[in-house]
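One protein chain omitted, others in place.
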Amino acid sequence: MHNSKIGVYLCNCGTNIAKIVDCPALREYAEALPNVVVSKEYKYMCSNPGQEMIIQDIKDHGLDRVVVAACSPRMHERTFRSAIQTAGLNPYMFEMANIREQCSWVHEDTWAATEKAKALTKAAVLRVLHHEPLERMSVKMCPSTLVIGGGIAGLTTALDLAEAGQQVYIVEKKDQLGGNLARVDLTAPYLDSARDLLTERITRVRENNKIEVMLNSQLKSLEGFVGNFVAAIQIQDGRPVAETKKLEVGNVVVCTGYKEFDAGRITHYGYGKLPNVITSFEFEKMLKAGRVETKEGRIPQYVAIIHCVGSRSQEFHGYCSRVCCMTALKYAHEIKSAIPKCYVSDVYIDMHAFGKGHEDFYKRTSEVKTLFLMYGKNERPVIRKADRGDDCEMLIEVNEKLSGEVIEIPADLVILMVGMEAREDSSEVARSVNISQDKEGWFIESHPKLDPVATTTDGIYIAGTCASPKDIPDTVAQARAAAARILGKIARGKIDVEAVYAEVNQDYCSGCRMCNELCPYSAIEYDEQKRRSKVISAVCKACGACVSSCPSGAIKGRHFTDRQIYAQIEGVLA
Amino acid sequence: MPIRINPKLIDELELFGSEDVQNCYHCGNCSAVCPHADEVFVFPRRSMRSLQMGLERKLERSIEPWLCYYCGQCSEQCPRNAEPGETMMSLRRWLISRYDFTGLSRLFYKSWKTELAAVVLIAVLAAAGLLAYGFGQGSIHIYDGVGAFLPSSAIHVFDLTIGSLMLLFLLANSIRMWWLIMNRNGESTPWWLYLRKSYLLPWHFFTQKRYAECESGKPASVHMPWLAHLGLMLGYATMLVLVMLFLPALQEGPQIRWSTHAFGYLASIGLLVGTIYMIHGRLKKSQVQYVHSHGSDWIFLILLFLIAISGVLQHILHRIGLPVAANITYVVHLAFVVPWLLRMPFTKWAHMIYRTLAMYFAGIRREALAKQIAVADTVQQLRPAA
Amino acid sequence: MSFEPKIVGFLCQWCSYTGADLAGTSRIQYRPNIRVIRLMCSARVDPSFIAKSLADGADGVLVCGCHPGDCHYAEGNYKTMRRFPFLKKMLAAYGIEDERVRLEWVSASEGQRFADVVNDMTERIRLLGPSRVRSKLQTDKAER
Partner (left out) sequence: MRTAVYFCQVEQGGAINVEAVAKYASNLPWVAAVDVLGIRPKLESSVLAGQIKASEIERIVIAGDSPGFFKPVFTRAMATAGKNTNEVRLASFRAHGARRQDALERAKAIVACATRAVPFPLAAVPDNTPVHPATLIIGGGIAGIQAALEIADAGKPVYLVERTGTIGGHMAMFDKTFPTLDCAACILTPKMVSVGQHDMIGLFTNSQLEELTGSPGAYKAKIRKRARRVDIKSCVSCGICTDHCPVVVPSEFDSCITTRKAIYIPFPQAVPNTYLVDAENCTYVQSGGKKCGACLKKCPKECINLNEKDEVIEVEIGNIILATGYDVLDAQKIARYGYGKYPNVLTALEFERLTNASGPTGGKIVTKTEKYDKRTKTQEWVFDPAGESPRAVAIVHCVGSRDSNYNSYCSRVCCMYSLKFAHLVKEKLHDTTCYEFYIDMRAFGKGYEEFAERIKQEGTFVVRGRSATVVESNGRLVVRGEDIIKDTLVEFPVDMVLLAVGLIPDRGTEEICRMLGVERDSDGWFSELDYNGNPTDTERGGIYVAGVCQGPKDIPDTVAQASAVAAGVLRSITSGKGLGHRSSLSLSEIEARANNLQTS
């Protein structure tokens, strides 16, 4: 290291730097720094002649490290790295000093700016002395994928992957594919056939020899890391004793969906006690059977639909279930179709008609004279049996917001729009694939905006309603997004591991496991036998949180080592 | 006590001409653009809501429909084509039928054919009666004076009889209106408020001031509906006074007696121009308020136009010395007038009275409410701070 | 010559360093007393970095990260935030003034904020006067 030869290159950036920073002085200063054998200034270092100059010097002077003092590394670090790579140096044997954006452009005083530029340049020189050549590695990427859940999300993901020629395994807990969508007759807002949609998907899945469907099965455990998982699947399918199957997969897509809210938890709706208070899924059944009628077999004259059952309330779930509003409007149409003389009251809080075609659908529902009645969030409509003389079976008492009146709504049939909630087995799934859940039990995505299908565990994706309530188009989009991610990875054939990641020195590690908990990406695994932690470099994102908190100082953040930063500190304070 | 909603009312209102009230999703845009809506009387949205939900008692008590003159701004800007203006119009029709204790109004509004049949029947009966009377006691060749076919003194008595009948019905209905609006729900309104606000009656009747307010902000050409309405209204009132009180003077001829006739002519112009403008407007759908026409609107306008034109005609025929033609036209004129007068308390015409009364009641309610709020405020102030 | 404080800045590269660059591209002028060291995440800031800076003669240390909730690494900045009070306690025990070490959130669009923070910190430390850590350490060494 002490016989390292460093070249320092100062960019004038036209006059951008040179106008404020005394470049000749800086050059002289740099030349005198330890191990610096060449120090040059040039008008535009980033220009071709500038880069050529560096390349030539590396050859002529046998430089093994290069420092460029110029603009922000965000702008040209890549340019110079590839330049020195051309000259045969490892690209990480390079450091940039930002003397434009963070010096000449923000200061007016030449002396102070030059002093600062000197400090920054010295820091870069001292730092680069400790740089090590780093190589990008790659690990193998198993091209097959495990899809957990055989609903519309799972089927869509599986098809996208399989039709691209990749092996897919679908694990479905139930004895048939289709998930919750199989319980639905028509879809909102265009009243298209849900069955046709599913039949199309399932037929394609069945016909695709790249997809293996395992019904009545469950994921028991998942080991390994991205590209190299081993999944243990417990299959009960028609067998007296469950069989466990081990699968090698590269990625996992979790599409476990949702379960409906249990309406019996809300006492004031009398669900379970009043025979004609039913849930939306029970009503779907009626629609499928063509029998929209009361339990007694009478044709209802008044039907009431109550929104947000279990959703948007302090007591149960605070969130909106996103699909119930449109489903309720769909019911209004369906009731009007089945029983044209029926009066439909729709008791809602806010009408969430936000998607394509939704508002139009809402208007159409109004046009067929559905009576929309608004109640307040956290208020409770109360259902009671009607009196003898009434022409209806039940009465719903509501504090109606748009009229400001406390009213009674006649009803012979009441449909409760039950919301979505996380499945009871979701925490089990979360544990086995190592992803986290929010307080409501939904799986957490890696970034709510820019990465809605990835999780913080590399290679594990979530799609559809297991992440939060959503409608079919949004579910399908997410499912395909997950497939895209995986296809992209498979296309590369291997996982490129960034050269910058953390490493645990096995000799120093005390096995305290502090870092295991800290890592947001679960990139640190613990070897129970050796009692040591180890970073899975393929999963590490190099944030360095573990490095700074290791009590034994056993973790090294490559390219951001303590030694390098110390050197930089010494440099800036010189 | 919760109010039972009635989802069927909206169907009934369709017979009164409401069309798209179910489309309203209550954004409140209409109330906010309405030049007449204020803190106390927020409409048309609130009325739309009561109608959607079938809150009949609330609607019967409401004054709001009468405060609307259908400038159409609400309908123009309605984001969902729910036609609030037309809803207010149909509510006025419905209210007229509710104020009417005989039930005739309801019959007429629900079917324009019934109304037309009634009009024709009465007209035929009246014509037959008048002809029988005329031929029985006079000569078809004499228009006025001795031996006149229809002597003005007799017709005067006839007019007054029918007029009184009409007035009786109207009074009864007006009392019912008062009861529904001001009394049924146990409100107590101090009697002196009725006195204090009584100036509102003539004020609104003669100026149609609020209609003019409706038009504010619109370009000048659009002020026409108000002018036409005012002309028609004043013309009508003038003619009614002339016929009821000064009929002999009006009918004497052939010389023109300017002291009465001047009023008659002005009134006739008002009536003719007004009816023609409105018929034209409804045919062409030139203004928002003319786009939707209920059967009763057509009967109203056409009948009034026929009365006016036949009245004018008999007057001219008399003056130019064609007594036979004049007499026949007069019979026709009266045949129109009789059903017109008789159906007055049950149909659109009654809004002339109801609207004025409504303004009066509105003034009273506003003041009563202000008092309540003031009392509440005082109570609030007197309460020791928590 | 008046006292010119030396401040070492540790900036996360996703938000704060980008914000500091934005101050540059927007030509927002600020005191030249800061020397920036770029890190992947504010969570990488090892307490020893701060100690080392002070020992080597820094009069102040500024740590900047993404706003809470914005961390590129999900929750790195929260870790920094939680680590900081303890660190401050330690520094206080050594008699180092509270204002010498500062944690701030600067987003990638807050060029102005970065400049304001630097200016404010520079002036505050100017009032505090030079840090005595380094000189003390040197006298300690000499005594030993």
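Which chain is which? They are A, B and C, in the order written, and residues in each are numbered from 1.
To be clear about the criterion, contacts are C-beta pairs under 8 Å (C-beta built on N, C-alpha and C of every residue); 3 or more make two chains touch, one makes a residue touch a chain.
Just so it is clear, the structure is predicted and the values come from calculations on it, not from any experiment.
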Here the chain that is not shown touches A, B, C
Among A:Asp175, A:Asp350 or A:Asp425, which one touches the chain that has been omitted from the display? A:Asp350
Of A:Ile472, A:Val535 or A:Ile565, which sits in contact with the chain we cannot see? A:Ile472
Among A:Thr203, A:Thr267 or A:Ser510, which one is in touch with the chain left out? A:Thr203
Touching the unshown chain, chain B contributes residues 25-29, 31-33, 37-39, 42, 45-46, 77-81
Which chain C residues would touch the chain omitted from the figure, given the whole complex? 14-15, 18, 22, 25-27, 66-67, 69-70, 72, 107-113
Can you name the residues of chain A that touch the chain not displayed here? 13-16, 44, 46-47, 71, 74-75, 78, 160-161, 163-165, 185-187, 190-197, 199-201, 203-204, 287-292, 312, 318-320, 322, 333-335, 337-338, 340, 350-360, 363, 376, 401-402, 404, 442, 447-453, 467-468, 472-474, 476-485, 487-492
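Criterion: only the chains that are shown with their structure count from here on.
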What chain sits nearest the middle when you go by CA atom centres? A
CA centroid of chain A to CA centroid of chain C, Å: 32
Determine the centre-to-centre distance between chain B and chain C, using the mean Cα coordinates as centres, and give it in whole Å. 81
Per-residue overlap in chain C, given as positions that touch at least 2 other chains: none
Give me the residues of chain B that touch two or more other chains. none
In their shared complex, chain C is touched by residues of chain A numbered 72-74, 98, 100-103, 105-109, 112-113, 115-116, 119-120, 123, 446-447, 456, 500, 518, 520-521, 541-545, 547-549, 557, 560, 562, 565-566, 568-570, 572-573
Within the complex, which stretch of chain C touches chain A? 4, 6, 8, 13, 17-18, 20-21, 23-25, 27-30, 32, 35-41, 43-49, 52-53, 56-58, 72-76, 79, 83, 115
Using the touch definition up top, name the residues of chain B that touch chain A in the complex. 2-5, 7-8, 10-11, 20, 22-26, 46, 49-50, 52-53, 55, 58, 80
